[in-house]
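Note that one protein chain of the assembly has been removed; the remaining protein chains are unaltered in position.
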Amino acid sequence: MQKSVISIGPFHPLQEEPEHFSLTVEGETVVDVDVEIGYNHRGIEKLSERRNFEQSTFVIERICGICSTSHPFAYTRAVEDIIPVEAPERAKYIRTIIAEGERVHSHLLWMGLAGHFLGYNTVWMWVWRLREEILDVMEILSGNRNSYAMFKPGGVRRDINPDDIPMALKKIDAIIPTMDRLKKAILDDPVLHARLKGIGILSKEEAINYCALGPTSRASGVDRDVRKNAPYGAYDRVDWDMIVTQKGDVFDKVVVRVLETYESIKIIKTCLQQLPSGEIDLKLKSIPPGEGIGAAEAPRGETFHYVRSDGTNRPVRHKVRAPTFMNLPTCKATVPGSTISDAAIILASIDPCYCCTERMAVCTPGGERIYTGKDLIKMSQDKTEKIKREMGIK
Amino acid sequence: MKLPKVRELLEAIKSLSHRPYTSKFPFKPHQPFPSFRGQPKYDPEKCLGCLACEEICPAEAIAHEDDTKGDVPKRVMIHYTDTCIFCGCCEDACIADHEGIKLSTDWELAFFDRAEAFETIEKELQLCEICGSAIACKDHLKWIAEKIGELSFSNPTLYQSRLKRLGVVDESILSASRDYGRADRIKILCARCRRETSLTTPASPAGGKGEA
Partner (left out) sequence: MTRAAVLRDFQDRFREDILDFFDKSPKRAYFEINPDALVPAATYIFRDLGARFHIASGVDARTHLEILYHFSIETMNLLISLRVKLDRENPKVDSLANVIKGANWIEREIHELLGIDFPGHPELRRLLLADEWPEGVYPLRQDYQEWDKKAVRDRGV
């Protein structure tokens, strides 16, 4: 059978950032996939060497817009590990609250986008409206909806006013009933079961061999979570569960993210109610020569930072590793064997931390035909309609 | 299979009868929460012109320009709105009790021309009386003198600035004193001229010239 090469990207409807996938296709089935990245490379590791430790935190925060708290969290833990020293108790609780608030809003954003791509536009609008509640809570606590600027080596920069806590708790409690309705609507739907179950399976051995992280690996039965294995912040003082499922297909990844949102809401409420009093900043004056390693759990997996200092006020080497760097190569194991309309949703199910728009070019021996982003979304929505018709639901 | 559809139908009817969740901006203004981090604004009275905010800004969004040639020497502090990341480091670093520059809750900052996207304030600048280069803003010298109290009498730049502000020292008194070159030592000088006068003017009037 003739092979054609389809390239998706660098602007793609479901991914939020540019990356380029080339799918080698025989008929309707994908046979091979190749990934090219580097469109968003900004040289952040070199930028860190030009700024001192505190200014570097703001550059690090802007590596990613959605998982923007996990990077400064890991970086400040790495700088504190050089000495080594631990942040004060109240600072740990405040850091945990901000990190979990970000996890809630990131998972809700992904659920909305997945709903849109599958053709469930109502789910998209409901979920993003629910997200406004948690963004309001973040604005009350930290001053902004997305880049919180709360972290600094040695503690946090702003304190939480006790007068704001009742309003924040009220807004968080307002999320839970709608989350319950949404959870039942998503997990009970037979069309979603038929569409998402059994595609893009990542087995447990592959997940370990590729060193996959976060919900991508927890959906395959690998019980790894930095918050449980190497506890930091207030995670060992609060009661919560790690969500692990066994099958490793796209449906399991949805289930893991939906259930993790509940655990995060539980952690935020407990931390707000049990906030200890005390200092919020250690006021570190100088960092001695040495090396430090810090890790934090982002919504997509584990972020890892390595910092080396030589006694001056600037880092000599700063190594950043985002979780998607380890999750993306798993597409070589999950995508071959599926159809084109499934390939896009499998690539999106690892929740790549990237930005997006449109184009896709199909190169056939006869000539070129360009699909735009609208065409690609329409293809996926058409497949859902077809499944609905087959099941007799309309 | 029917029950989930009934549940969704009820939800749909409920949201039809409810008012929309979105607000009516721009017809009604939007007030953010009081702790929202908006645009930083200088306070011309409280700012000392010490440049601490310029040193610490991670995005290099604050700059300054010294005008030493005009009638009134002044320092212009410039804050670039399009480069600012609204982090609040400038407010944390301000030595004037964090009041010289503060984050307001302004967020409607759109503009058409990038070359106009900045805000300025002006502070009066103290020049060196021998070479004419800039030392520091007058308010900053007054702040240092007040902060270190009586220790400021060890440095003529500091105590002269303070006494002039208080109106105790008159310009004509200084120029009337006899000048064996030593009058240079009690003028307001920049660091380089201070070193030069300390090393080259005679130590005592009677000892005469040539004694370093």
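Every chain is named by a letter (A and B) in the order it is written, and numbering of its residues begins at 1.
Just so it is clear, contacts are C-beta pairs under 8 Å (C-beta built on N, C-alpha and C of every residue); 3 or more make two chains touch, one makes a residue touch a chain.
Since the model is a prediction, treat every value here as computed from it, not as a measurement.
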| item | value |
| --- | --- |
| Chain not shown: contacting residue from A:37, A:254 or A:350 | A:37 |
| From A:131, A:195 or A:224, residue that would touch the chain that is not displayed | A:224 |
| Contact partner of the left-out chain, one of B:5, B:30, B:114 or B:147 | B:114 |
| Contact footprint on chain B, counting only the chain that is left out | 80, 83, 114-115 |
| Chain not shown, touching residues in chain A | 37-38, 41, 43, 45-46, 81, 84, 208-212, 224, 229-230, 291, 293, 295, 302, 304, 306, 308, 316-317, 319, 321, 325-326, 328-329 |
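Just so it is clear, only the chains that are shown with their structure count from here on.
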| item | value |
| --- | --- |
| Euclidean distance of C-alpha centroids - chain A vs chain B, Å | 40 |
| Residue ranges of chain A touching chain B (in the complex, touch as defined) | 51, 54-59, 62, 129, 132, 136, 139-144, 147, 149, 157, 161, 164, 181, 184-185, 188-190 |
| Chain B residues touching chain A - in the complex, by the definition given at the top | 1, 4, 7-8, 11, 21, 32-33, 35-37, 56, 58-59, 85-89, 92 |
